[in-house]
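Excluded from the complex is one protein chain; the other protein chains are retained at their positions.
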Amino acid sequence: MNSRKPYAILVAFVVVASLTGLISGPAGLGLGDLVAVLRGGGDQQARLILLEIRAPRVVAALLIGAALAVSGGLFQALLRNPLAEPYLLGVSSGAALGAVLALVTGFAAASGAMLPLAAMVGSLAAIGVVFRVARVAGEMDTRILILAGVVTSAFLSACITLLLVLGPAEALRSAYFWTLGSLSGVSWGMNFILAVYSLPATFFAFRLARDLNALSLGEEAASALGTDVERAKRTAFVIGSLLAAVTVAVAGIIGFVGLVVPHGVRLLWGGDHRRLLPMSFLAGGGVLAFADAAARGPWGPVEIPIGVVTALVGVPFFLVLLRRGTTR
Amino acid sequence: MTLQLAGVSLTYAGSQAPALAGVDLVFEPGTHTAILGPNGAGKSTLLRVLAGLLSCDEGEAMLDGQNARDWSRREFARRVAFVSSEEENPFPTRVRDYVALGRNPYLDGWRAPSAEDKGVVTFALERTDLLFLADRYVGSLSAGELQRARLARALAQQPAILLLDEPTVHLDLGHEFAAFEMLAQLAGELSLTVVSVTHNVNMASRFCGRVVLIAAGRVVADGAPEPVLTPENLARAFDWPLETFVQPGLGIVALPVSRRSRP
Partner (left out) sequence: MLGWVSRLIPPAVTAAIVVVAGPAVLSAQITIEDDLGRHVVFSEPPCRIVSLIPAVTEIVFALRAERCLVGRSMYADHPAGVASVPDVGQAIGADVEKVLARRPDLVLLIAGTDNARTVELFERLGIASLVFRLNRLPGLRDTIERMGRVLDRENEADSLWNSIERQLDSVRQRTTNLRIPTVYYDIAYPPAITVGAGSYLDSLIVIAGGRNAFHGVSSPSPTVSLEAIVLRDPDIIVHPISRTWRGAIHPTKRPLWRGLRAVTSGHVREVDADLLHRLGPRIGEAARHLAEALHPELTGQRP
């Protein structure tokens, strides 16, 4: 599959996904209602649902899916491993620990912003620890990075379990659902924060593309080609972690997007990061918008956690892609 | 554009013996030097110090009088190209894009390659006889073709100096000869300074104006091929008895002798 205008396909994908997201949900509002509301009309309830509930969710899905896919691409380049994903280095367990602490101590009740804030702080702290551990003689050793991430995650998970076992039962329930990921309750305010954090970060990630291409040849060859290897690794790590952390803070843990999307894009359109990263940005957003629509679909009032949808759909789709795409 | 080592010593962490000890070498512009020596002599280490990829414990490597590690990697890469014999497998990429990576030191994140950049890549592909393979995937190339592709990538950097670590290690007799011949041609044509680490005594003697013999981190001999590649020097360096034969026009051949046949 070559450059059959991949950007056109991806943009169309995003548009269709967004529309699907806007017309999905238990309220049964369709395209007609959407058009009416956009024109300024429509009844109050429809306006509330479309503009205050569904639209922010769709936008959040686009932003979060994009951020996760770019983050996954960055980590796959940094660790030179196609199985790398945004949560590998402690982002998710750090965030979960922050969230659980907030729930168990009751701080989460103080305001709607406490939970995301606590999650953000937790993930940044975990990333900081992993970064520190992987610094050997002033350089980032990527093999140690993976190990440090895995070990840190395991330790933090144990801490979380301990807290939940000793804490009140209500905290357990809230924590469990938080780890499954959810875009419910996302407001325009949170979208603004998401955009402010993730869009500039993504911009810098795109600029790193050439260096990432060189890095795929190995650190020595990359350095010989003029790449400041330590700076490139550090930048990839920081941006990738920041993108993952801000998404976890807002929506909890949403798996598979960060792993499957960049890998899928690579299988379809090659691994040149100048294309891989922007295309993953679009593809990730579309994928998550579809997943969110499915989570809210015609299943009645009950909502499926979005992490479940991404796993159930993402894995078979990815397996199909793997079988088709390994001919180069 | 002079590259030199001044009093360079380097010991790898955890090892007793130094990898390089007090090495002084100057590489004049336009010369083709071969670095020869046994395994573990420090040849690759020496080349990497020259390329600014390793820092030394004592002394320094200098490009045009400035410490190699003080140059920005981009600026350095515009002047010095380093090609190693082993590399990690990149993601599937076409030969043309692979060679185009050599333009990285001249491009930054956003800028698309200019017509000039594309011209340099085509030139590199031409000179390494890879133009007909430009649209093939790197994964489908033979070892020899891949080695040429790496050389093309190095040429795309438009360097003044070319550092090659065992550039012909995967090549058979014919391809090895062709590679050395091409190097000599390019060096003359583009006025490149070439430093090649090699095991091949014959190729070194035929194509290189200067041979540096290294053993145990020290320079054993340094000069034109004939005076350097003597049985005594070679036996001392390789710790193995050798006989040499000089054939006019075909260079020097060194043949090892069985230890048992010598007293």
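We just call them A and B in the order they show up, numbering each chain from 1.
The rule is simple: a contact is a pair of C-beta atoms (placed from the backbone, for glycine too) under 8 Å apart; a residue touches a chain by one contact, two chains touch by 3 or more.
From a predicted model like this one, the values you see are computed outputs, not experimental measurements.
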| item | value |
| --- | --- |
| Visible chains that the absent chain touches, using the contact criterion stated earlier | A |
| Options A:Q76, A:S93, A:S182 or A:T227, residue touching the unrepresented chain | A:S182 |
| Contact partner of the left-out chain, one of A:A61, A:L78 or A:M190 | A:M190 |
| Contact residue for the chain not shown (choose from A:G25, A:G72 or A:G122) | A:G25 |
| Among A:I9, A:A36, A:I53 or A:L117, residue touching the chain not depicted | A:I53 |
| Interface with the undisplayed chain - residues on chain A | 25-27, 45, 48-49, 52-54, 56, 103-109, 111-112, 115, 168, 170-171, 173-174, 177-178, 182, 184-187, 189-190, 296, 300-303 |
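Note that only the chains that are shown with their structure count from here on.
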| item | value |
| --- | --- |
| Whole-Å separation of chain centres (CA-atom averages), chain A against chain B | 44 |
| Chain B-touching residues of chain A, taken from the complex the two chains share | 80, 206-211, 213-214, 216-218, 220-221, 223-229, 266, 270-272, 328 |
| Touching residues (chain side chain B, partner chain A) in the complex | 48, 51-53, 72-74, 76-78, 81-84, 87-88, 90-93, 97, 101-102, 104-105, 107-110, 137, 139, 153, 157 |
